[in-house]
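In this view, the complex is presented without one of its protein chains, the others remaining in place.
Up next, chain A:
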Amino acid sequence: MFKWLHPYAKPETVYRLCGRFYPWLMLSGVALLALGNIWGLAFTPPDYQQGDSYRIIHIHVPSAIMSMGTYSAMAIAAFIALVWQVKVAQWSVTAIAPIGAVYTAIALITGMAWGKPMWGTWWVWDARLTSELILLFLYLGVIALSGAFSDRQTGAKAASLLAVIGVINLPVIHFSVEWWNTLHQGASITKFAKPSIDPSMLWPLLISILAFKVLMLALVCLRLRTAILQNEQHRPWVKALVEE
């Protein structure tokens, strides 16, 4: 399998593949987000307890789930970069981090805007909110570390190490609502039992989750292309590409 996979790790191939996938991923991501959100905002009944304020769920849950999904993707890339020294994996760590940071910020901000009318406060220092805030700091740490060394390689290595160590935060975020008393409600979808949410609300939510995932892939393609050009700028293929 590795023999088959290896040519795909060649920077030039990755650059071209990302360029080919990007427009389609971006287009379908935007379309899915529009479909899921319009459905969720206008064509579902209100919650029996929370009224129309619950509609924030259609961006809060997708961004929160994908803030962790994006972190796993970044950590896997970092692990591959550290163990097998695959260059493209190393560059993807710094390409992915800003996307995850934005998703985490969205999850936190929409959570605050949902908490104000429902809990009566923008912010409490409880387990779920605090561990998600730490996730944001982990992303910011990865971004800062990768740019903190005059040698790009050293920076990427340090950032990868932080990304791998930070994985410990993911189970803490996920189980925080079970391990500690918290204002935050328990999981509705990401559990082994049947989802505790009505199908009429579940479908648009699943579509929005998929939309955030596809948008993440699109943005990774876009940002990885830039990272590849920056790291390969002295190679003949990049020169040929820019001169044409």
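Criterion: a contact is a pair of C-beta atoms (placed from the backbone, for glycine too) under 8 Å apart; a residue touches a chain by one contact, two chains touch by 3 or more; residues count from 1.
Just so we're on the same page, contacts and distances are computed from a predicted model.
**Q** According to UniProt, what is the chain that's been left out of this complex called? Choose from "S24 family peptidase", "TRAP transporter large permease protein", "Fe-S cluster assembly protein SufD" or "Heme exporter protein D".
**A** "Heme exporter protein D"
**Q** In the full complex, which of A:P23, A:P46, A:G147 or A:G186 touches the chain missing from this view?
**A** A:P46
**Q** Which residues does chain A use to touch the chain missing from this display?
**A** 26, 37, 41-46, 51-53, 55-56, 59-60, 63, 98-99, 102, 105-106, 109-110, 113-114, 116-117, 215, 219, 222-223, 225-226, 229-230, 233, 238-239, 242-243
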